Structure formats: structure tokens, C-alpha cells
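One chain of protein is taken out of this complex; the other chains stay put.
For chain A:
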């Protein structure tokens, strides 16, 4: 089989930094090549170079060639002028980006944006282009395509927007589709749909796909061939089966070991010593902004009648997709958002109605770690001020002992002592998250609420951070409420799991019981959607169509029913 795209000895540099060095690979026609690597590995730089969009990002191709051979003749993309590139982009090669929320222009309707492609590359009239857009939306299985062309991007969900992006990218039936982390920003169930869709469309159109991802699970699902990148260099280039069966490069092995796998076991349950956190019947309500003359705005219950308990020295993993209310639940537990009803007890003390002073006491014992390690550290404070801040707020440390405490804290999270005079921007993402954990630990809390603490990190770094959390739990007996959309990560750290759906906890129990014997339809769907890092066991659910909410939206007020010892599930699903 001939190669559609041949990249030979590619060098890409940003200023004096070489982002990609001496990279060669081939994309065979009608096949999927996955470029895998962690952040900074040069995978996006490579993708942008193929479309020559790299110049816009301030990079330059300093060497090598990119040959496209799609039957209409062979061209060297590195030698094309701007006009030639415009004919190429969107027509013979097109691209889908990671962020469906920002890749569409918010002030134009879907139809306007899609028809532009047809008008530009196919010389259609406006009316023809609209019809073509409707068909294109149909072809990516968007329900009610006729209505969607009239809609604006904000009226569509993330999954639908990504489908629109794919429809636009495929409008001209390109020979090569470059997909840059197209499913990373999506929920795992939506991700499964998008991956299925891409596979179906690839067969229909007969195009090659260059799939860029950091997720070995996704690679196993979709790729035929895999190129592993690290620091801009190729470390391995193999068929997907070969790679997963016997990875040659040490780095590939490390990457695979760090990838969270479902079914790799949970930590052992600590001896029962009573509960640190008891939440019962908690509801958190948001006011929608009212229309101008309509009086009171409607309200939305983000968290509905949730009850949960967390034992001392235990980790409860809270799983659910975006918008299910898990972050609201976390903040309500700490009363950063005021719950509308229900009770919260920390270590046996009711904290539901504490006043300002009482809340300070609550925060002495319950701390929080946030998702975005870049934004959750004040950029103007030095590390020794940052990590000791909670301790100082609660007068646990005098200003002369502050540096000592800071040194002790950064040591305990595995950083060198001499970092305490640096500022947050001088650290990598993983190190920043360590600092966030150190900050939370500074008051020796009994409970840490961690809201997606590793979602923004590379898998290997995420692994180190979760290992650190497990270690801290062993040493300090701290309890974690660990929130994540990634059930495989949750399994690694949690003794017990609670599954959240549409603001309610639909299933909760010991981690292994939930994973091996899921009772609620949503839990089953969630587990079935998780990509498995094993190409031999490709999940094929055939749900390229967007799922109608397959799990019933829970009726309020239903109680949980004990399906197995300690394993509770909503009564209507049991």
C-alpha cells in the first residue's frame, strides 16, 4: 500500500528551542496513525506543521520534507506558497481540534460556518451550501440536522459541537484528517461515541487519519500504527498490536504502565474508625438569571438530595461526567457554596449552620485541592508564603517558623527544600499540584476534598500525584473526597466509589463491588465507555449515534437500596 503522507527528517523550532527533531513517519492511505506523547513531546507541533499552521504559532520548519501523495499528484507541503496551502487546507487535508467549545465562532450559526467551507472549496451558491451542510450534519449522525443549521454554537453540547467540527473537516472528503486530541475535552461516554463515529466515517470516506493523543487507551481503540514521541523525538514506531504486546522502548513501557487501567485494583480499606464526613439529604440550588420582566428566575438543583459518608483515613471516589454536579457537591460540603437543605457533619460536628467564625474552624480541618494547578496558586506569592498560607490564617505557625514549615511541607510532597523562594510560574504542572497538596496539608486537615486533581496532568505525572496522595493517606491518616471523571483513576485511589448522575448519587459502595457488579444503567454505560489500553479487546458498541440519555433521569426523592453488602443503588434501577 502506498503512503499517503510521508514525513521525512522533520525539524520544527520555536525560536532557538527545537520542538521536533528529525522525525520521520508515514501515514498509509485509509489507515489511522496515532501520534502519542505527553505535553511538550512535539505532537501538536508536528500536526500543525503538516498544515503549515505552525508559522502562525511562531514556529518554523527548519528542515525535512512533508510529502502528500493523494492520487492528484505528489506535493511537498514544506515548499508550498500561501495560495497552494489554502487549496490544500480543508480540502485535501483537514483538521479537528481539541477544544470544541472555542473552535466555532460564537456569533455565526452552524449553517453559516459550515456553508463557508462549501462555498470556498466547492464554489457552491449559498443555497446549495446550506443543503450540503445539512447533509454533512446528517452524515455525522447529528439528530435533527435541519434545525441545527439554524442554531448557534452555544446551543449545542460539547459532543455535538465536536461532531459539527468533524462534519466541517470532512465536508470536502479530505484524504487525510488530522485529529488533535479530538475527544480529550469530552466526557468518557461522549468520547466513545466520537471515536466510533470517526472509525465509521473513515471507512465510509476512505481517508487516512492522523490521530494525536496522550491517552494510550484511546490509541488502543482507534490506531493501526503508533508513533511514540518524547521531547520531539520518535522513540518507537510500531503496529498497534506489536506495541501493546511488546513495547520496545523503555519510555513506551513507562507510558503504558502509568496509564490508568480499569481493574487494576483499589487500595485496601482502612480499619473502621468512625466517619469523618456525613452528608445527608443535601440539595444545592442555583438561581437562573431571570428574564427582565418575568419576576423571579427559575432555579436549578445542581445537587439533589445527596447523602454520603466518608470514613476516617478512607478515600471516597466521586465519578460522574461534566455537569453532573460533582464539583458543586464538593464545594457545598466545604460550604464554599451554600447548600439549600440537608445536613453536613464533619467529624461528628454539625457544620451546616456555622457562622463566619465557625466556618474558619471547619476550614482548619477540611481543605481543598483544585483541578487547575496553574490557576490555583497566587502568581505573586513565593512558595514559602503559598504553602503555609492556611496555617498562617489559622495561626498555627509564627512568621519566624514559616520558612521551616514550608521546607518541611515541600519535602513531604517530594520537592527539594530550596524551592521555597521560587514562584508558582517556575514550576511544571505536576510540581504545582504537589504544592497545592502541600498547601492543603499545612494545617494537618482531617479531610481533603480534591476536585479533579490530576485531570490537567500528563498520565505519568498524574500517576506520581495519586501515588503521593496514597502515601500521605498512609502517613497522616487523612481522608480524601476524590472527584474525577476518570473512573480508572478513581479506582486506583479509592476504597469506595460513588457514581453521580444528573445531580444525584445513583450508586455507591466498595470500589471493586461497583466495578465488577455495576447495578445502575448509567454506571454500566460509564464502565463500557472507558477505552481499554488493549487493542485485542476493542470495545465495539456501535454507538456512533449520540446516546439519548440512556439512563433515566432520576426522579427526585428515590432512596438507595442495598444490592450487596455496603453496595447501594437507586431503587428504581435495582
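Methods note: a residue touches a chain if its C-beta (ideal position, glycine included) is under 8 Å from a C-beta of that chain, and two chains touch if they have at least 3 such contacts; residues count from 1.
The criterion applied here is as follows: contacts and distances are computed from a predicted model.
Its record in UniProt calls the unshown chain "ABC transporter permease", which is the match among "Glutamyl-tRNA(Gln) amidotransferase subunit A", "Protein-export membrane protein SecF", "Phenylacetate-CoA oxygenase subunit PaaB" or "ABC transporter permease". Residue in contact with the omitted chain (choice from A:88, A:461 or A:560): A:461.
Residue A:389 is the one among A:26, A:389 or A:408 that touches the chain not shown.
Contact with the chain not shown here comes from a single listed residue; of A:363, A:384, A:446 or A:570, that residue is A:363. Between the chain not shown and the residues A:334, A:351 or A:569, the one that touches is A:334. If you put the hidden chain back, the residue from A:254, A:307 or A:322 that touches it is A:254. With the whole complex as reference, residues 38, 251, 254-255, 258, 334, 336, 359-360, 362-364, 367-368, 370-372, 375-381, 389-390, 393-394, 421-423, 425-428, 430-431, 436, 439, 443, 460-461, 464 of chain A touch the missing chain.
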